[in-house]
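The complex appears here without one of its protein chains, the remainder shown in place.
Up next is chain A:
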Amino acid sequence: MVCLLILAAAAGAVAAFLVLRLWIVLRSQDVTPRQSLSLLVVAGSGGHTTEILRLLGSLSNAYSPRHYIVADTDEMSANKINSFELDRADRDPSNMSTRYYIHRIPRSREVQQSWFSTLLTTLRATWLSFPLILRLKPDLVLCNGPGTCVPICVSALLLGILGIKKVIIVYVESICRVETLSLSGKILFHFSDYFIVQWPTLKEKYPKSVYLGRIV
């Protein structure tokens, strides 16, 4: 009985500590000047990848190396990414040192998958993606809403919570979202460093978000 109480108290203390760590990580937004930063991009299926590549097209070569995370069942995104990077290298042959890598993780959820099984597959994806994030230790994670981004962002947050590295998480809500946030958006609104929306209605509903107009 006493053992159980001690265990419960210990678990409570650990949980409280983790929550406190999370709170500290989320609040830290100091801007350290730098010349370059490594970027982790989460590429979801179809339109998500198109949108995120448009955003990446505007970024300078300082955002390098670029690591792309793609769901294991998504061939099309890998092709689009390769085209994008080849195109980019063609347009700027002077910069031969820009490296990019494509990594695959299990898909968090399929379209129309039930809520409960989504929770299970997301937990599994987090478990499987954490070692990758731990190895890559990116400076910045950029995502725009596919289910794949939740486990990645959770893993990035864990790096901060465990005191390993503070990873900047930037979430850009899809242009599809005019009035309401996506499920990933609703979750990551609370856990991202910068949450960008593309329509004024969303800025009104979520004043803490960043509104830059239509950016894709």
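The rule is short, and it goes like this: a contact is a pair of C-beta atoms (placed from the backbone, for glycine too) under 8 Å apart; a residue touches a chain by one contact, two chains touch by 3 or more; residues count from 1.
The definition used in the following text is that contacts and distances are computed from a predicted model.
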Which of "Centromere protein O", "UDP-N-acetylglucosamine transferase subunit ALG13", "V-type proton ATPase subunit F" or "Hemoglobin subunit beta" matches, in UniProt, the chain that is not displayed: "UDP-N-acetylglucosamine transferase subunit ALG13"
Candidate in contact with the missing chain, chosen from A:59, A:78, A:102 or A:132: A:59
Among A:41, A:168 or A:188, the residue in touch with the chain that has been omitted: A:168
Residue numbers in chain A that touch the chain omitted from display: 31-37, 45-47, 50-51, 54-55, 57-60, 62, 76, 79, 83, 111-112, 139-140, 168, 170, 172, 174-180, 182, 193-194, 196, 198-199, 210, 212-216
